[in-house]
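For this view, one protein chain was removed and the others were kept in their places.
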Amino acid sequence: MFRYTIRRLLFAIPTLLVISFIIFALLDLAPGDPTSQLPINIPAEVRQKIREALGLGEPFYVRYGLWMQQFFVNEPLNILEQWFGVTIGDSENRLRVLSWSTRSPVVDLIVERMPQTLWVVGMAYVVGIAIALPVGVISAYRQYSIFDQAGTFITMIGFSIPPFFSGVLVIVIFSVNLGWFPSIYDTTHVVTDWDSFLKQINQMILPVMVLALQITAQLTRFMRASMLDNLNQDYVRTARAKGMSEQAVVLLHVLRNSMIPVITVIALAVPSIFGGAIITEQIFKVNGIGALLIGGIEAGDLPLVQTLTFIFAVLIVLFNLVADILYGILDPRIRYD
Amino acid sequence: MKLSRKYLLAAAAGALLASPALAAERGADGQVNILYWQAPSTQNPYLSGGTKDIESSSLVLEPLANYDPAGEMLPTLAVEIPTLDNGGVSEDLTSITWKLKQGVVWSDGTPFTAADVVFSAEYCLHPEGGCNATPKFADVTSVEAIDDHTVKITFGVAKPFPYGPFVGNDSPIIQKAQFESCIGAKAPECTTENFGPIGTGPFMVKDFKANDTIQYVMNETYREEGKPHFSSVLFKGGGDAAAAARSVLETGEFDYAWNLQVEPEILSQMESAGKGKVIAAFGPSVERLMINKTNPDPALGDERGTVKHPHPFLTDAKVVRALSLAIEREILVEAGYGAAGKVTCNVLPAPNAYASTNNDWCKTQDVEQAKALLDEAGWNDTDGDGVREKDGVKLSVIYQTSTNSVRQGTQALIKQMWAEIGVETELKNISASVFFGGDQSSPDTFQKFFADIEMYTNNFNGTDPEAYMGSWTCKQIPSPENQWVANNMPRYCNAEYDALVAKYAITAEPAERQAIAKKLNDMLMEDGAIVPLIHRGRVAAHSNALGGVDMTAWDSEIHNIENWYRVK
Partner (left out) sequence: MTEQVTARAVAGGEAAEMGAHRSLWRDVWLQYRTHTGAVVGTFVFLFIVLGVIIGPFFHTTDPTYIDYRAKNTLHMFSCFYFSVPEAVENAGAWTTWSCFTDPAGFAELTAKRVKVSWTHPLGTDNYGRDTLAQLMAGGRVSLAVGVTAMALSIVLGALIGVLSGFFRWLDGPLMRLTDLFLALPILPLLLVMIMLFRETLRAAFGPEEGIFILVVSAIGITSWMQTARIVRGDVLSIKEREFVLAARSIGTRQHRIIGRHIFPNVLSPVMVSATLGLASAIITESALSFLGLGFPSDFPTWGRLLIDGRDFMDITPSRVIWPGLAISLTVLSVNYMGDGLRDALDPRIRGR
């Protein structure tokens, strides 16, 4: 397993390089333009000047090379400098990856937005997983009970109502009519004591609720289906026959064997925590990574979108590897070597 | 001394509403919350991404003069508006001399001088800087400091309207000491400076989170005693227009929301909650149909949409007139714009002195006359499918616009109105970032205009339409030769029009200039190059607890934030 991990990690490097190239080519090919959000009365010639000032006049491979240098050399050097407080080489003139729309380093933008993304999207996943696993297990164990039927009904309704609608619905109910929670997330709020923590919870409830509904729905269905598959297997009968407690049978044997699809879904979900939630973030004005990405796409901000997408790709490759390793731990029969 | 009108208005409003006494302490009213659903991405308007950046930075940076709601200039950092009469503008119209206010200091305490003004011009005119306000500096040959408080701007040609540079918040004064090392190619790298410029305005940037939230605190050194009334501003971005309206009108979380292009019944429903008011201000923005005079047929390959192939039927002014007559503009306004729109028949509807009345025939729908015009032009429905044809060509158009729910509603209404006179319409909507972007590889940009008719809004800076009316000359036609980088979308070409535009540039007498602009406007209408639909206003909402709002459509709409106060 160790050798497999090392091999996969080494293989990840060329994979990621290829992915970065394909993403760059795709973004370059996509229509969209950094001047599209300028006031429309700015004449075409001025727009052309601005494009040239952004470096769009250079050929494709030069721009790709530049990005590679900025991302793989300059940014890590900058991080080292900041951590150790030293100066390496000519740091004054070393260009970092600069966003076109804000003219500021992309990495700083991402760091600035991590807190709200982790608070809201991360918390939604935690809540979603914490609800989905037990509900899925109980629903399968008591298949067609009232609990199962109600769970199925609620989760499927939850999944079929898109967040662009449920978000507005909860705002109309809880912010406008009841006035319990704010409809706008305050990103400048800092948690310092108990009261500010309560305020943070208060402003997180609506977006977390909308997001967690989707996550719960999906995970519950996979958990339930997988448990059902395993509950009828022969080894379950054997375990029961040799007098194991029902709890041990379900939680030790069945659950462990049912985790593979669930692990896959969760492993795919971790990178998307980083990716943020585009629609929900927009509705509650959380302005996390998701909003950064969609804003970048709309503004034709190529360096920003490229960098974000690439970091996303690294996380995907990494967490899919983690999932593969977890498969081997959950089911020792799975061998990769 | 002439008191600024802005000041007088605020004083009058203050007295009327028994608002804060003028002697009240600076910053007594606490925090004001402003919501722009498009979040500002920088505080340097010269490198801005759009209106949101210009308007948010207007809290900090100030120009020499601003426009008031009526479109008239008010001195801001200047003592007065230079004119021919007061000798500020030279007789030959090639230079303008601004006198700066004495005793103004930057928020870091250093004095504001003519050197800063000269530097701001250098900054924007640097060829590698990518400054987007260069049109405002058109024909400027030099900007020099006569003394510490006098600046002379010289133009290469006679400028009948010399109020381009430093008038309006899109070309403010930046501090020389701060930006000195950020000129030219270095401009985008100065993140700290671009996010936190030092200004002379009522507020200072305390914390800037790009595309998210800006926190401002009052500028203790601001030149007006007792102002601003608010001690801090929270400037939030994100979401959409309807949500922004809701947060002011229904939940009351915010005090002011910008650009609320939302269906009118939604706004009035929200307004009925009684927490705030919807306000509108009209500038020169017109939602219009551009009529393609060239043939966009894909079969023509690379010559598609070029002047080599005239459009099969839209070149006929009668057909375009029929299309215009068939539209009931009142309904378009009522359904999509409400208080934020007025019926218009001019592509140049404002300022008032420039508005023509010769095209008012289009204000009322006349289906019968439209049909008669088409009959007359030889278009008849011979095969009985409800669509007119002539010589085997069907009267069928592709009608494109950007993606936006109000625009799609307008499209649907117009499609049905045209169906009534026997014109078939295929609708197409394109994501705004593609449509208004200039990407060479995309066929869907508004410059390439690979459709028969397209709809969008345009306007012009300031109050002088010379550059705007010059957009529709023959040499401004986009084509593969100029990489589609040009401004004459309808590909309208008329020697008479071009000659009149040339004459416009050398005419100084205001009344004559207005007459020429009207004539140019009328020519575009008569030749069927543009079909104006709606004179659009800016819409905003403010809570009932916020006083002193004086919205303008000619400049930053929050230009007078120093006069805003809390209604108690």
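Each chain carries a letter (A and B) given by its place in the written order, and its residues are counted from 1.
Definition applied: contacts are C-beta pairs under 8 Å (C-beta built on N, C-alpha and C of every residue); 3 or more make two chains touch, one makes a residue touch a chain.
Not measured: the values here are computed from a predicted model.
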{"item": "Among B:T110, B:T154, B:Q369 or B:S405, residue touching the chain not depicted", "value": "B:S405"}
{"item": "Full-complex contact with the absent chain, from B:E25, B:E426, B:E481 or B:E526", "value": "B:E426"}
{"item": "In chain B, positions touching the absent partner", "value": "242, 262-263, 265-266, 269, 298, 331, 335, 402-403, 405, 408-409, 411-413, 415-416, 426-432, 434, 441-444"}
{"item": "Touching residues (missing chain, whole complex) on chain A", "value": "11, 15, 18-19, 22-23, 26-27, 29-32, 144, 149, 152-153, 156-157, 159-162, 164-165, 168-169, 172, 217-218, 221-222, 225-226, 228-229, 232, 257, 260-261, 263-265, 267-268, 271, 279, 293-294, 297, 305, 309-310, 312-313, 316-317, 320, 323, 327, 331, 333-336"}
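To be clear about the criterion, only the chains that are shown with their structure count from here on.
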{"item": "In the complex, chain A residues that touch chain B", "value": "29, 31-54, 95, 98-99, 101-105, 108-109, 112-113, 168, 171, 175-176, 179, 182-184, 187-188, 281-287, 291-292, 295, 297-300"}
{"item": "Residues of chain B touching chain A in the complex", "value": "35, 38-39, 41-42, 44, 47-51, 127-130, 132, 134-135, 170, 185, 187-191, 194-195, 207, 209-213, 215, 234, 236-240, 243, 246-247, 250-251, 253-254, 273, 432-439, 441-442, 444-445, 447, 456-461, 467-468, 478, 483, 485-487"}
